[in-house]
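All protein chains but one are shown at their positions in the complex.
In order of appearance the chains are A and B, and numbering begins at 1 in each one.
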Amino acid sequence: MEPTPFQLGLQSVLFGILALVAVAGALVTITRRHPLPAALSLVVSFIGLAGLYALLSAPLLAILQILVYAGAIMALVIFVIMLLNVQESDLPVNENVGKSVALALAAITPVLLIFLAILGKLPNDQTLANTPVPADFGTIEVLGKFLYTNYLFAFESVAVLLTVALVGVVILAKRRI
Amino acid sequence: MLTMSHFLFVSAVLFTIGVAGVLSRKNLFIVFLSIEIILNAVNLSFVTFARFLGQLDGQIFTFLVIAVAAAEAAIGLAIVILLFKNKESLNVDDFKLMKE
Partner (left out) sequence: MEHTSPLIGLIPLFPLLTAALIGLMTLFFAHKGQGAPKGLVSTLAVAGPLASFLVSCVLFFQLRALPEAERALTQTVFPWIHVGPLQIDVSFLLDPLSAMMILMVTGIGTLIHLYSVGYMSHDRGFSRYFAYLNLFMFSMLVLVLGSSLPLMFVGWEGVGLCSYLLIGFWFSDIAKANAGNKAFIANRVGDFGFLLGMFFIFFFLLNNGGTASLDFAAMKGQAALFTPFAATVAALLLFVGAMGKSAQVPLHVWLADAMAGPTPVSALIHAATMVTAGVYMVARMGFMFAISPSAGLVVASIGALTAIFAATIAIAQSDIKKVLAYSTVSQLGYMFIGVGLGAYFENIVAGAGAAIFAVGMFHVFTHAFFKALLFLGSGSVIHACHEEQDIWKMGGLKAKMPITWATMGIGTLAIAGIPPLAGFFSKEAILTNAFIAGHYQTWLYGIYAIALVTSGLTAFYMFRMFFLTFHGKPRDQHIHDHAHESPLIMTFPLMALALGTVVVGFLNVPKVLSFGFLPTDLFATWLEPSLKVAEHGEAHMFHPTATTDFILMAVAIGISLVGIGFAYARYAKPTPATEPTKALWWEILWDKYYVDEMIQAIVIEPILKLSGFLRKGVDEDGLDYVVNNTPKAYAGLSNAVRVIQTGLVRSYAYLMVLGMFAILLYYYLHLAK
């Protein structure tokens, strides 16, 4: 089913907005002094990313991003920030945020440029339009089947990893006896 | 109209921002959040490749990265709490017992 020009245009606009949200959110995150607004801004960035995933025919991942990443992980982060009751006095004293971030960005620019150069070398003739994927690409059934057959070992290992993390956190948080 | 390069460009920019955050900020939490930004930039790359190459493997990777990020966040935050309790400071530069 050929997408209509309207659909194509909509795609581009959506992409633009979502990309902007993601990048802007990230920028705001790294430029806050207090961690709480930074975390909240990061949640916004994640939502933008989830949208991008959806655009890329990865519906399951989009939902997982919001549920797990934005929902669970960031919730945990915010919880810890509030637990520690981070006040202004706790923040590092001599941090001149704007200057250091600008400096870092300047230092990292070469890396970005290398990325872009590599990007330039990649073949650019495939668009979303002319690389059709099956309708059920990235859905939960297909992804699940793929995960449990080809990547079973990885899946089980990650399960073990989570268990280990759980045990580790308990040990770390426990009071000294 | 939207090619792979568009998405990868976004991924690159996000990655750069994340790295800049790790290098420049002294607040422990902000550093942690910057690391999350990096991980997500990479996730976006994976999903992009999965879509444009028609293979689900990229999405599997992303799936696993999210899981690992969760584990890492748990343990990392536990450590941050312990560090804060120990030194009463959130400044990355104060934790330099590794010197010498």
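Following the convention adopted for this analysis, a residue touches a chain if its C-beta (ideal position, glycine included) is under 8 Å from a C-beta of that chain, and two chains touch if they have at least 3 such contacts.
All values reported here derive from a predicted model rather than from experimental measurement.
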Residue of A:108, A:128, A:147 or A:169 touching the missing chain in the full complex: A:108
Touching residues (missing chain, whole complex) on chain A: 107-108, 110-111, 114-115, 117-118, 121-123
Contact set of chain B toward the excluded chain (per top definition): 19, 22-23, 26, 92-93, 95-100
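In this text, only the chains that are shown with their structure count from here on.
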Separation of mean Cα positions, chain B and chain A [Å, integer]: 8
Chain A - residues contacting chain B, complex: 8, 11-12, 15, 19, 22-23, 26-27, 29-30, 32-33, 35, 38-39, 42, 45-46, 49, 52-53, 56-58, 60-61, 64-65, 68-69, 72-73, 76-77, 80-81, 83-84, 86, 90-93, 95, 97, 100-101, 103-105, 107-109, 111-112, 115-116, 119, 122, 124-129, 131, 133, 137-138, 142-143, 146-147, 150-151, 154-155, 158, 161-162, 164-166, 168-169, 172-173
Chain B to chain A touching residues, read off their complex: 1-10, 12-21, 23-27, 29-30, 32-34, 36-37, 40, 43-44, 47-48, 50-52, 54, 56-57, 59-60, 62-64, 66-75, 77-82, 84, 88-93
